[in-house]
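For this view, one protein chain was removed and the others were kept in their places.
And then subunit A:
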Amino acid sequence: MAKKLAGTMKLQVPAGKANPSPPVGPALGQRGINIMEFCKAFNAKTADLEPGAPCPTVITYYQDKSFTMDIKTPPASYFLKKAAKVKSGAKTPSRETVGTVTAAQVKEIAEAKMKDLNANDIEAAMQIILGSARSMGIEVK
């Protein structure tokens, strides 16, 4: 059936834990999108991910209130903070180091993020992750 586009939105939704509280409830509710159907589908699609991992999700919604969703991998910053066991990045990353990760961990993160990165191979993906680490004040050893 013809899909008559109305708009798109990008939400950070915790894997397996979508519910009608913010941001899902107000963002979808204001557009008249079926919140419970979204939550059901999102939680089913992210059932195999680590519960609570923040998943950027692009929701495309149509004029008859139907929708599609494209669930991305959690942000690199999430993986890096987890690997470095820190709660947040550095406020002044050029002068401050808040934690360290290993090259093996960087490769692991690059592999996990590969499908959403603009990279042709794992080396290029690792360079992107290294850049993220630097910008957060996380050192790679």
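A few notes on this one:
Here is the rule we go by: a residue touches a chain if its C-beta (ideal position, glycine included) is under 8 Å from a C-beta of that chain, and two chains touch if they have at least 3 such contacts; residues count from 1.
Definition applied: contacts and distances are computed from a predicted model.
Look at the chain that isn't drawn here: its UniProt entry, checked against "Ribosomal protein L11 methyltransferase", "Cell division topological specificity factor", "Potassium-transporting ATPase KdpC subunit" or "Sugar ABC transporter substrate-binding protein", names it "Ribosomal protein L11 methyltransferase". For the options A:Leu28, A:Ala125 or A:Ile138, the residue in contact with the chain missing from this view is A:Leu28. Residue-wise, the contact with the chain that is not shown comes from A:Ser66, picked out of A:Asn43, A:Ser66 or A:Gln127.
Seen across the whole complex, the unshown chain contacts subunit A at 1-12, 20-38, 41, 62-69.
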